[in-house]
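Let's look at chain A:
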Amino acid sequence: MGWLLEWMSVEVALLAALVSPLAGAALVVALGPNPNARDGSSLVAGVVTFLCVLRIAMALQAGEPVAMELWEPTPGLLFALEVEPLGLLFALVASLLWPITTLYAIGYMRAHHEEHQTRFFAFFAITISAVLALAFSANLASLFVCYEAITLATFPLVTHSNDRTAWRAGRVYLGILMGTSVGLLLFGVLGVHALAGTTRFTPGGVLAGPLADGNVSKATLGVLLGLFVFGAAKAAVMPFHRWLPNAMVAPTPVSALLHAVAVVKAGVFTILKVVVYIFGLDLVRELHAHTLLLYVAGFTVVAASVIAMHKDNLKERLAYSTIGQLSYIVLGALLVAPESVQGAGLHIAAHAAGKITLFFGAGALLVTAHKKYVSELDGIGRQMPITMACFAIGSLSIIGLPPTGGMWSKLLLIEGAYHAGHGPVVVALLISSLLSVVYLLSIPVRAFLRPAPTAQTGEHPHHGPAPWTCRIAMVLTAGLSVWLFLFPDFLYDLVVRMTEPTP
Partner candidate 1 sequence: MIAEHAIILVVVLPLLVAPLCVLLGRGTLAWGAATLAVWSSFGLALHLLGRVLEEGVLRYQLGGWAPPVGIEYRLDLAGALVMTIVTAIGAVVLPYSFASVRREIDEHRHAWFYACLLLCFAGLLGITVTGDAFNLFVSLEISSLATYVLVSIGRDRRALTAAFRYLLLGTVGATFYLIGVGFLYQMTGTLNMEDMARILTEARPDGLGPVHSTKTVRAALAFLTVGTFLKIALFPLHVWLPNVYAYAPSVVSAFLSATATKVAILVLLRVFYTVDGKATPFDALPIADTMVPLAIVGALVASFVAIYQRDVKRLLAYSSIAQVGYMAIGIGLATQAGLAASLLHMINHAIMKGTLFLAVGCIVYRVGQTRLEGLRGVGREMPLTSTALVLGGLSLIGVPLTAGFVSKWALLQAVLADSHWIVAALILLSSLLSILYVGQVIHVLLLRKRPPGAAPIQEAPLWMVLPTLVLAIGNLWFGIASDQAAEVSRQAAEFLIREVAP
Partner candidate 2 sequence: MGVAIDIILLLFLLSIAFAACVTRNLFSAAMLFGIFSLISATLFVVLDAVDVAMTEAAVGTGVSTILILITLASTGYRVSPRPAGRQVLALAVSVVLGATMVYGTLDMPSLGSPDAPVHTHPIAQYYTEVSPVEMGIPNMVTPLLASYRGYDTLGETAVVFTAGIGVLALIGRRRRKDPLPIVEEFREGGANRHRVLRVISKQLIPPILLYACYVQAHGDFGPGGGFQAGVIFASGLMLFMLLFGVEHARRIIRPVVLEKLIALGLLIYGGVGLVNILQGGAFLDYRTLAHDPQHGLHYGILTIELGVGITVAAVITTIIYSFASHLRDHVMQRTLRLRQGADAAQTSPESGA
Partner candidate 3 sequence: MEFLGYINYWVFIVLMMSGFYLFLSARNLVKKIIGLNLFQTSVFIYYISTGKLRDGSVPIQTEGIESYSNPLPHVLILTAIVVGVASTALGLSLILRIKDDYGSIEEDEIDAQDVLS
């Protein structure tokens, strides 16, 4: 397949990866009146985007540097792109899952008779463009800009249903994300610039120099790290997690791709990038603050799992599960052992594949069987076997059991925590895994093993399977989880290159 892509130069691919979603958005708006052409163009844009990212991946594998400076509005605010392994991994995940989600969304939105589908698909595409730009950002400043762009582009998606709850959720969403990013993250970005004179992502970090020169104390750097961990509220580290459950009012494809994959991962991605490329692992290890932040993240992991257990609303349960899983990645980054950072990187992909499957399942249940609550799902597996089977695979991946990719990442994380000598973190990870067995696996178990409610509950008995596009999408993502279990090498190489930067 490589030769097919060779003709495209890598710079073109880089720009095309950012532009094609935007072009897709424009097409979607232009073709709005014709739903088939509109959704088709959305799909095509997704595939093109993925191919572009693939081309970039090939270049990176071949050792070509992929970088580009776009423009500089004011000194210090340079918009530049540079692809490195972690960014590529994130971009691959996002761009691969986008066309799949689009496929799913086509079925979902039509079955759900949503209004303003054009607006929906257009903003969806814009968000993806911003996510890719974030993944490829060469410095903190452009990353911050993309980060905010994502917040704004997803806002219309969160408030899509345009009713009271949606707007209230939108307010919380915008308030928390905007407040933390302007108040904390921006401050952090500027602080880095003021201390180091640059915000460029550099292997080994840029802040070690100022510390050695005595320009800054460790305490200040610790505060700075805290600014990033809490400022990137998309990572949903407690106490800034409340926006995520609120965002669940959005249509399910949004929850699936954006609030399980793209948007939330943008948060943890930011933290990972900052830890690896701005602070540098060695520096973080010296900061006392990182232990403190570690325990905050650990607390988030456990607390989110506990809350998830008590949620009957399926999407909310998944949201809290996401909060917990995101903090795995934050933990991985803050443990600063090479294994844990690799595990964190890998977990971006593994959790993405698993959680998107779960959301697809939840959405399918909603549109087909009109079920929102876990307690209503008894016996439903018999009518929707494919959906629930995929759901089960997704659950396994989140829990970290074979045959899914989640196993590798969790293994690396636990290993890293062990090596770094953080016993309590190991315990927290194990407890949370056990809890997730309870709150996730119980669902497919219920669906397959419990008898279906009989006519006395007044449910209409037969509704058939989910729309076919939804089923295809679910199978694809569930397959991805399994594939990650079988062939993790490619991604593993990437994350290893991240922690061992010198070629």
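By our rule, a contact is a pair of C-beta atoms (placed from the backbone, for glycine too) under 8 Å apart; a residue touches a chain by one contact, two chains touch by 3 or more; residues count from 1.
Criterion applied: all candidates are chains of the complex that A comes from, given by their letters.
Here the structure is a predicted model, which is why all the values come from computation and not from measurement.
Enquirer: Chain A in this complex: which of 1, 2 or 3 touches it?
Expert: In this complex, the candidate that touches chain A is number 1.
Enquirer: Name, in rising order, each residue of chain A that touches candidate 1 in their complex.
Expert: Against candidate 1, chain A makes touches at 71-77, 141, 144-149, 152, 167, 170-171, 174-175, 178-179, 182-183, 186-187, 190-191, 193-194.
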